[in-house]
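With one protein chain removed, the remaining protein chains of the complex are shown where they sit.
And then subunit A:
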Amino acid sequence: MFAVRSAFRAGARAAVPFRTFATSSSRAANTLLFLEHKNGAINPASLSALTAAQKLGGEIHGLVTGRASEAKKVAEEAAKVGGLTKVLVSSSDAFAYPLSEPIAPLIQSLVSKNSYSHVVAGHTAVGRDVMPRASVLLDSSQISDIISVEGEDTFVRPIYAGNALATVKTSDKVVVFTVRGTAFDAAKAEGGSASVEEVEAGEAPQPTKFVEEQVSESSRPDLATAARVVSGGRALKSAEGFEKYIEPLADKLKAAVGASRAAVDAGYADNALQVGQTGKIVAPELYMAIGISGAIQHLAGMKDSKTIVAINKDPEAPIFQVADLGLVADLYEAVPELTEKL
């Protein structure tokens, strides 16, 4: 039964294995990939975006921005990533935090200098913030959150909270798109030998000042990339409910903790844990939805998971329509029993 369900994901991943596309233009793709990083590590979503960019064929240059010390270190890491031919590194204090106002004009100037045909980034909070600003400076109509590359100018993306898939073809000279990380495997962080080239930051406008970041601390795996996710909904009734029922099960499974919007809004779980159209999009091997009814907006964020398990006492809950394994039971009894027996 699982084979059928994973067919879509496998298809989305492997649909276009590095073929060259017949296009009207003779120009080969020449792609600029914005590499997001934090604490010295390249964001996995950028590595998935690289895999998507490889399907275009042609050369791919990575762009690393940041403060001098960190940018250099990340650029060295990036040079080792398989698939990049060159790493451009631009360092300036203006890039200490990834803000759109200085980064978008930098991307614009690199495109005009190096004639990139494509500009790509992960569809993360940073990618969503920076790329449309770069896109408008290039007078290009961005294609957001693609899940498949069908050609140099043709992409598939979900619309209406993932309830429909649109295949769109662009006529723009410079194609700007962002990539859904869970739809592509991350490129290998090793095996590459790209050259590193410094580029001037230019004037780097800085109308916005970064003040501080409030990071949700967690020792668990990162929600967006975890192999297993245990999510709780409104039925947990309190933050203590999350602590008592969801977290021990997640720890047992070495899983990340997720939450429905209802649980987040009620204050049971942190905002950063929200899974859905307006939160994180996840596609783990195993997704356990506990006390989650399964609203359209939640399903948008997890329905590409390989195996979905639902525990809910309402047999009519819509979550059971997508769950591979459903257990109609009171979570207050079933979850501790499950945690115990694992």
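Quick note on the criterion: a contact is a pair of C-beta atoms (placed from the backbone, for glycine too) under 8 Å apart; a residue touches a chain by one contact, two chains touch by 3 or more; residues count from 1.
Note that in this section contacts and distances are computed from a predicted model.
**Q** Under which of the names "Probable electron transfer flavoprotein subunit beta", "Mitochondrial ribonuclease P catalytic subunit", "tRNA methyltransferase 10 homolog C" or "Trafficking protein particle complex subunit" is the non-displayed chain listed in UniProt?
**A** "Probable electron transfer flavoprotein subunit beta"
**Q** Tell me which of A:Asn30, A:Thr65 or A:Thr124 is the one touching the absent chain.
**A** The one listed residue touching the chain not shown is A:Thr124.
**Q** Check the options A:Ala28, A:Ala161 or A:Ala239 and report the residue that touches the missing chain.
**A** Only one of A:Ala28, A:Ala161 or A:Ala239 touches the chain omitted from view, namely A:Ala161.
**Q** Which is it among A:Ile143, A:Ala204 or A:Ala283 that touches the chain not included here?
**A** Result: among the candidates, A:Ile143 touches the missing chain.
**Q** Tell me which stretches of subunit A touch the chain missing from the display.
**A** 1-2, 4-5, 7-8, 38, 97, 99-101, 104, 124-126, 128-137, 139-145, 154, 157-172, 205, 207-216, 224, 228, 253, 261, 264-265, 270-272, 277-278, 280, 285-286, 296-297, 303, 306-309, 320-329, 334, 337-338, 341-342
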